[in-house]
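Here the complex is missing one protein chain, while the rest keep their positions.
Read from first to last, the chains carry the letters A and B; within each, the first residue is number 1.
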Amino acid sequence: MSPLLSLDNLTAKRGDCPVVDSVSLTIGQGECVGLIGPNGAGKTTLMRAALGLMPSTGRSSLTALTSAKRAHAAAWLPQAREIAWPVTVENVVALGRTPHLPRGAKLSAADQAAVSEALAQMDLDSFRSRLANQLSGGEQARVLIARALAQQTPLLMVDEPIAGLDPAHQISTMQAFQALTEQGKSTLVSLHDLGLAARHCTRILLMSKGCLVADGTPQEVLTPKLMHDVFGISVHFEHTSEGPVFQPLGLT
Amino acid sequence: MTRLMAFLAALTAALFLASLAIGPAAATLSQSLTALIWGDGTPLTLIMREIRLPRALLAVAIGASLGLAGAAMQGYLRNPLAEPGLIGVSSSAALGAVLSLQTGFAATFAMALPLSALSAALVGVLLVLTLAGSRGASMTLILAGIAISAMAGALTSLALNLSPNPYAAHEVVFWMMGSLADRSMLHVTLAVPIMALGWLMLASLGRGLDALTLGEDAAASMGINLKRLRLMLVLGTSCVVGAATAVAGAIGFVGLVVPHMLRPFVGGRPSRLLWASAVGGAAMVLAADIAVRLILPERDLKLGVVMALIGAPLFLHLIYKTRKELA
Partner (left out) sequence: MNVCTDQLAMLLADEGQLLSVSSLAYDKRTSAMVEEAQGYIPNTGRAEEVFLLKPDLVIAGTYTARAAVTMLERLNIKVVTIAPASSLKEVRARILDVGAALGQTERAEALAAEFDAGLAALQPDPNARKPRAALYGANGYTVGSQTLSGEMLTAAGFINIATEMGLTHGGTLPLELLALAAPEVVITSQPYPGASRSEAVPRHPVVARMQAQAVSSKMNDGDWLCGTPFVLRAIKNLARHRERLDK
């Protein structure tokens, strides 16, 4: 099977300074990939460049596609939570079906089902007819995640989706991404909560200063050495009967 | 949605008939319509066909144009304050029209006048989009609008003052405020084809504007071609505002008031708002033009004055509501 995303020496610059520096990687089917790294490491830029939302050099399998095909290949949830108009939650989520609808067509039964499924996954059934721009920040975040889920693409790329969510919804969101892997779909999720990354991701990418410095299972990446080198923190990482437990302890 | 459209369509039809029936020459509606349709050769036929019909048709076309342009600009900039009149597009178009009239370019070929206004409107739109950025923050949008309006207004006044025609200097008000008085079928044939082109372009934006509700990145990732959307928006807006302004002057606030009033009824969705605002805009301008004739029939009250009286308070209200963003 062909990979869902492959990057080959992808480089994106701001002025002369490379924000993403020659990153090569491949994401196959059924992966939940956590993208971690300090602020300014280039996580967002990597994802935007991979999607062709900003100029870059090197190769990305997604930018080679037309914008219509790309919308079927990958969904993208930007970090900025923007809902400009007083639109109902259901209608926001239904926007995720845009690439699947011919111009001017109404939502089909299959589209409706996709919307309902995404709403249920994000625990939003009771919010259906509320105005999305009047919800709290965390609730809006969940609505927007549901929108990306409703796009039902093989690859989902999400930028810090769980920032600002309560613990229960942080976990349920990560579980939703994990559930996608069972359908052969993959998620690339950037996040700062390393504990959640350790528990829910099948693979972790670690970025520092624009470079991809580590790529592997949580066990391979979340090592004390790498955490010290990249984040400057000491950590505790242990496999328990309840699964992996990762806890940053302090600054080094 | 369909109920809203049916209501708006019925309202527009009723206002259209009222617009045909009202004028200084007294005649009943049935007399007027008979004269209009069958042409009994009386002066009333002349009045209906050459004075009132073009006026009503222009009110509908211009109203639809301005409503549509307002809804489209707001959808694109994600800002309820975006309106062709307020952000200087209409005044730019008026400048283009005045320049082409005073230099005699307008007389060189039939479409010269609306095309000149269109080109100037294009410059105005591009300036606004450049200054305000693609996410139209209120502050930059309004400041850009003030600057462009002031510049275009000053140049329009200058052109009119330099005109060898003694009457031209007094017509600054018309170009700034707009009026539908004494327009003829000639103006309809001049403006409507270009407006229709603009309508087609703007009407194609619905899906993209809906997706833009979630921001540019999200829209682009949902397969929306933002470059094409932007091009269509700029060209479409220039067409409708340019053609409307060339024949009726800069009528403001239609594109602000109408989308604002209708937004709650279409669930805030920009695509539906486009259609609703087009029909609502037609009703609004018809109503304002009727009001102009009823309030001060003898005094050539400008249509734009009535629109500003309705629109300016709403504009203040909107600023009040967005002042957090402005601060």
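The criterion applied here is as follows: a residue touches a chain if its C-beta (ideal position, glycine included) is under 8 Å from a C-beta of that chain, and two chains touch if they have at least 3 such contacts.
This structure is a prediction, so every number in the text was calculated from the model and none was measured.
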Can you list the shown chains that the absent chain is in touch with? B
Sole contact to the chain not displayed, among B:34, B:184, B:204 or B:225: B:184
Which of these, B:25, B:110 or B:309, touches the one chain of the complex that we don't see? B:25
Tell me, which residues in chain B touch the chain that this view leaves out? 23-25, 43-44, 46-47, 50-52, 101-102, 104, 106, 163-168, 170-171, 174, 182, 184-186, 297-298, 300
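To be clear about the criterion, only the chains that are shown with their structure count from here on.
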State the interface residues of chain B toward chain A in the complex, per the touch definition above. 78, 206-207, 210-215, 217-218, 220-225, 263-264, 267-270
Contact residues on chain A for chain B in the complex? 48, 51, 53, 67-68, 70-72, 74-78, 80, 82-88, 91-92, 95-96, 98-99, 101, 103-104, 131, 144, 147, 151
